[in-house]
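Every protein chain of the complex appears in place save one, which is left out.
Then we have subunit A:
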Amino acid sequence: MKIVVEHLRHAYPNGYCALQDVNLTFEGSQPVALIGQNGAGKTTLAKHLNGILRPTSGRILIDGVDVATAQTAQWARKVGYIFQNPDDQLFLDSVRKEFEFGPHQLGVSDEEIEHRTTRIAELVGLEKKLDSHPFDLSPTEKKFCAIGSVLMMNTGALVFDEPTCGQDKIGNDRLAAIISRLKDQGKLCIAISHDMKFVTRNFPRVVLMRKGQVLLAGSREEVFARQEILQKAYVAPPPITRVAQEVGMAKPVFTVEAFTEVIRQAGQKGKERG
């Protein structure tokens, strides 16, 4: 899957210009995080990736085809979009029906739908809740129901808008497992997130936005090395990275293991010199 964004500009009907000349390429299966303050244009950009929003000017190419050439329903087969608020997405009276709706619209066979339902319900942790009404689910379960119903479409790419909002440790661990599974299946995951711990743990690629523009796009190491630009965009690195920067480590560090290794090496160098 390859999504190319070329000179994308988007102005809302009230005249507010949410995106100005955005150029990006999303390719392969390395998960990508979109980060930046509220109002930076992350959701507006994400909603262009499967045609929910259309460019004011510029274009989006999905596997080489201009999004403008087909209706949003067609692109929903290629790129799944999981809304920030599950209430914006869920509308049926059981989890099972939510799961079946998308693939049914695409003409997937009943047998295949049943097979997918079992597999995905287990992945999102709702195997015992398939016959529950979405309104009876906890907020976390609702979020996973929304994720599951989009995974059911078996699209090549998935866009998650703030998947961690309100999740506890168990929810975040499950989300990480889902993203890792999708990556192993060769699918492209793109997520909007404010949670830098979650971002640096699960997303090797990062796009930093501010005021409708892309400030940085690259590996998490490249992006988190640019401290001044991050500061300008009001993004604070995650705790371990901050400590590493405070004590003067040259490269960004994201894990306890990497951090410990740097300290160990520094200690050895110290001994050699001493």
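Basically, a residue touches a chain if its C-beta (ideal position, glycine included) is under 8 Å from a C-beta of that chain, and two chains touch if they have at least 3 such contacts; residues count from 1.
Keep this in mind: contacts and distances are computed from a predicted model.
One chain of the complex is hidden; its UniProt record names it "ATP-binding cassette domain-containing protein", one of "Carbon-monoxide dehydrogenase small subunit", "PqqD family protein", "ATP-binding cassette domain-containing protein" or "Ger(X)C family spore germination protein". Considering A:61, A:108, A:165 or A:229, the position touching the chain not shown turns out to be A:165 (whole complex). One chain of the complex is left out; on subunit A, the residues touching it are 37-38, 84-85, 138-140, 165-172, 194, 196-197, 234-236, 238-240, 242-243, 246-247, 256-257, 259-260, 263-264, 266-267, 270.
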